[in-house]
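Here the complex is missing one protein chain, while the rest keep their positions.
First chain written, first letter: the chains are A, B and C, and each begins at residue 1.
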Amino acid sequence: MGPGVRFFSDNAALACPQVMRALGDANRVDIPYDGDAWSQRLDAAFSTLFETKVAALWVATGTAANCLALAAMCPPTGAVICHRDAHIEVDEGGAPGFYTHGAKLMLLGGAGAKIAPAAIVDLCERIRPDVHQVQPAAISITNATEYGLSYRAAEVAAIGAEAKRRGLGLHMDGARFANAVAFTGETPAELTWRAGVDALSFGFVKNGGINAEALIFFGPERATNARRMLKRAGHLQSKGRFLAAQLLAMIEDDLWLTNARAANAAAAALAEGAGQERLVHPVEANELFVRMTANEAVALRAQGFDFYDWAPGEVRLVTSWNQDMEAVGRLAAAIAAL
Amino acid sequence: MGPGVRFFSDNAALACPQVMRALGDANRVDIPYDGDAWSQRLDAAFSTLFETKVAALWVATGTAANCLALAAMCPPTGAVICHRDAHIEVDEGGAPGFYTHGAKLMLLGGAGAKIAPAAIVDLCERIRPDVHQVQPAAISITNATEYGLSYRAAEVAAIGAEAKRRGLGLHMDGARFANAVAFTGETPAELTWRAGVDALSFGFVKNGGINAEALIFFGPERATNARRMLKRAGHLQSKGRFLAAQLLAMIEDDLWLTNARAANAAAAALAEGAGQERLVHPVEANELFVRMTANEAVALRAQGFDFYDWAPGEVRLVTSWNQDMEAVGRLAAAIAAL
Amino acid sequence: MGPGVRFFSDNAALACPQVMRALGDANRVDIPYDGDAWSQRLDAAFSTLFETKVAALWVATGTAANCLALAAMCPPTGAVICHRDAHIEVDEGGAPGFYTHGAKLMLLGGAGAKIAPAAIVDLCERIRPDVHQVQPAAISITNATEYGLSYRAAEVAAIGAEAKRRGLGLHMDGARFANAVAFTGETPAELTWRAGVDALSFGFVKNGGINAEALIFFGPERATNARRMLKRAGHLQSKGRFLAAQLLAMIEDDLWLTNARAANAAAAALAEGAGQERLVHPVEANELFVRMTANEAVALRAQGFDFYDWAPGEVRLVTSWNQDMEAVGRLAAAIAAL
Partner (left out) sequence: MGPGVRFFSDNAALACPQVMRALGDANRVDIPYDGDAWSQRLDAAFSTLFETKVAALWVATGTAANCLALAAMCPPTGAVICHRDAHIEVDEGGAPGFYTHGAKLMLLGGAGAKIAPAAIVDLCERIRPDVHQVQPAAISITNATEYGLSYRAAEVAAIGAEAKRRGLGLHMDGARFANAVAFTGETPAELTWRAGVDALSFGFVKNGGINAEALIFFGPERATNARRMLKRAGHLQSKGRFLAAQLLAMIEDDLWLTNARAANAAAAALAEGAGQERLVHPVEANELFVRMTANEAVALRAQGFDFYDWAPGEVRLVTSWNQDMEAVGRLAAAIAAL
């Protein structure tokens, strides 16, 4: 990767110092798998954070977290309703099909990768209940969405109510859950179980972590089989203390929220500088989708800025927990000057 | 975990300092997934080590490495021949069935969890080739075995020849491959591809690593689909540089071999002290299976030694890369004094 | 089912006398599974019909035929491109996901459930070749389509060329293949392998059979694994002679074509009577989709006609191999008189 200022991906960013330090602390002799002292504290620590009893499993990737959650909710004969731009549909290499043993994803539209309750109703009403048609078993939404929009608690609750009405599980892909909490100012509890969410993939890797995400089950009984599936998928690491320690470091002193606020602030500053007319979507997390000609993109890159070409005439800028605000200012000015 | 001297599990041991240091070095901005500088060096580095062109993938667990290798070799309609005490049969929570979409494991006996070519012949000859019976597609052996025995290159080659004769793939579960190389004095090449091995799960976690194993394909073309399966299984970490860096640290200056020699030496010293008549199996790696009454075990534990009850009248002692030789001496003496 | 004249479903129709007679003939002692004299004649008989060497397997349902074909072409990590109204997507209870171990269906639009080559190109060009996105491995088209349109050979060939260019397999769901042959006047060979089709589900059940469909592989080598999958799916009947005999009876003296022509003629007569403005789709097989108010439907049913409510303001009429032409005339007149 060349020199310059990166707005390429939050996966490309550094791990934050507290997480690195936690790895050192976790390098002690302890019981293998999830029998160690760190792993054993997870349920309690996340139960406190979510103000209810939860089961919290560490897992190395968001894809695994998402798909274990879906498999816990959806039988092979069933389907998961999601947006057609959802990460589980577009960017997980077919992992949902693997983990669920071939359940379907049923795709909905919706601006900014958000799902509306009415779209769920419409889809479900068109499905005959007979055995010839696959029946939905769960809904998965992403918060913040793949286009950087944040669901408010009331929006999640409207979907949650529809899910309950139809006996569907509700999963939230929270790869950028921290950014949604930071943006909405609503609590983790309000955005999840109080709004009807049954399982949350709580992302830390894009937010300063290394390789540990949390899979949260609000009905802890669902976690029992998920723990077996996690092992069966080869995700039960023998030195799990190194993952658990990352998660504990991230939630201690609300580091996850501090990091997300910093990334959101950088994105907001960029949005302000770029101007509304360039923004494809409202900026409600740490991602911007910016209208830009190919020539303009070349001009910005010539100034040392690094970012992703999202679509013809559109680039994606992602800010990180440790984004240099001086560089943000320069990029904002450079876009404004285009 | 209480105080005392641990011979409980090599998974319980510390990560070695070079690996910890590598994590710090890898904490740089880089391309996500396996596009980073460290990951991109793996093929070349392992090709040098194995004296042939290989594809080397990082993966977080030995279970995932094993099962990705098996799935690359065995169709859902097929079977993998292995020992009935093999880790893939006994201790992976059914992961082979998950990754292969339901292929069978066909089980063989054999002292010390070793498979003999004659047993393979015998099994295969009893299978009708018709569609009513599942046909074997691969063989999996563990080196060092689950009971701490090391296959010599000639033994592997005899199995490899049988595999080739029957069109079967050959996988080696090398969770303790380093210990086998250290014990036999044979080269990585001699113990693997020169003896007919098609894929190797090369373990580092039990040997001083944290959470990175190497999956080596000697026919690199097999790796192409395995890379897709790895993603589909949720194992493609977005900050893969932290895994690749561990592997590179381990093979630099033959750290992996130094560590394994140390663990083997500790095991050999214990074996010497314990005396032949107590040993259930020859000690050819870093594990000892020791005949011991329940009272004797209590007596040892009272002296602060920590180990695993394997079976009635039998305990397992595992030595690590950093085993304190003074403690080894004390344990050896304590066993001798029982 | 009440009295009246049925245009409800070709699955509801009678089996034709030649097929019933064949069952009696097949009731002899013979080798189980597909070792009997009838089953052994299938490859040759269908090779003659298709003017090339084919492998022909009997299977009890079109769903099984379709999904075995797809699984023979598409790995679990891959995808099958099809129309969003395709039977495999809409009406097979998720069977493609089961047989392919979780491969995706990628959905295209297109009038009358027909796929256009341009739509395939457009879809494929938007897929990144990396491991994060599922890659298409096959295309499946239905001929005649779910809305009763028949692909001409040239149309199939255009899709076939695109498939070959991209290394994709091409499957044809021919639940009503006979009707397509009858309508287009093109030969079985022209509509399939000469146009690039690799596998055909050749339907007989809707065309006067009982419970035997033919699964035709134009590359017979693909059939080898399909035969194992067929057994593994529990579809290898022990008295296969009763299925093979049905297929042989159907292709003897071109009974399949005679039956399809009769059904098509009945549909054409209905279409003529109903008038173009009522037809949602051109009538090119044995199905009509007819615009009709709820009141009109009630009026027709009051006259004893039986049919399926397809959508608001639309009914489906299906004609069978033995449709009574006098009743057809009455229904046509009744529609015209609405």
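Just so it is clear, contacts are C-beta pairs under 8 Å (C-beta built on N, C-alpha and C of every residue); 3 or more make two chains touch, one makes a residue touch a chain.
Remember, predicted model here, so these are calculated numbers, not experimental data.
Trainee: Could you tell me which of B:33, B:98 or B:177 touches the chain that is not displayed?
Mentor: Considering all chains, including the one not shown, the answer is B:98.
Trainee: If I consider the whole complex, including the chain that's not displayed, which of C:54, C:95, C:138 or C:317 touches that chain?
Mentor: C:95
Trainee: Using the touch definition from the top, which of C:73, C:158, C:191 or C:205 touches the missing chain?
Mentor: C:205
Trainee: Just checking the interface: what residues of chain C touch the absent partner chain?
Mentor: Contact residues on chain C toward the absent chain are 1, 6, 9, 11-15, 20, 23-24, 27-33, 59-67, 92-95, 97-99, 205-206, 210-211, 228, 231-239, 242-243.
Trainee: Which chain A residues would touch the chain omitted from the figure, given the whole complex?
Mentor: So the residues of chain A touching the missing chain come out as 75-77, 101, 131-132, 135, 225, 227-232, 236.
Trainee: Could I get the residues of chain B that touch the absent chain, sorted low to high?
Mentor: Within chain B, the residues that touch the unshown chain are 76-77, 79, 90-94, 97-98, 100-105, 131-134.
In this text, only the chains that are shown with their structure count from here on.
Trainee: Which chain is the middle one, judged by CA centres?
Mentor: A
Trainee: In whole angstrom, how far does the Cα centroid of chain A sit from the Cα centroid of chain B?
Mentor: Result: the chain centres lie 34 Å from each other.
Trainee: State, to the nearest whole Å, the distance from the C-alpha centre of chain A to the C-alpha centre of chain C.
Mentor: Between these chains, centre-to-centre, one finds 42 Å.
Trainee: Spell out, as numbers or ranges, the residues of chain C touching 2 or more other chains.
Mentor: Expected reply: 76-77, 101, 131-132.
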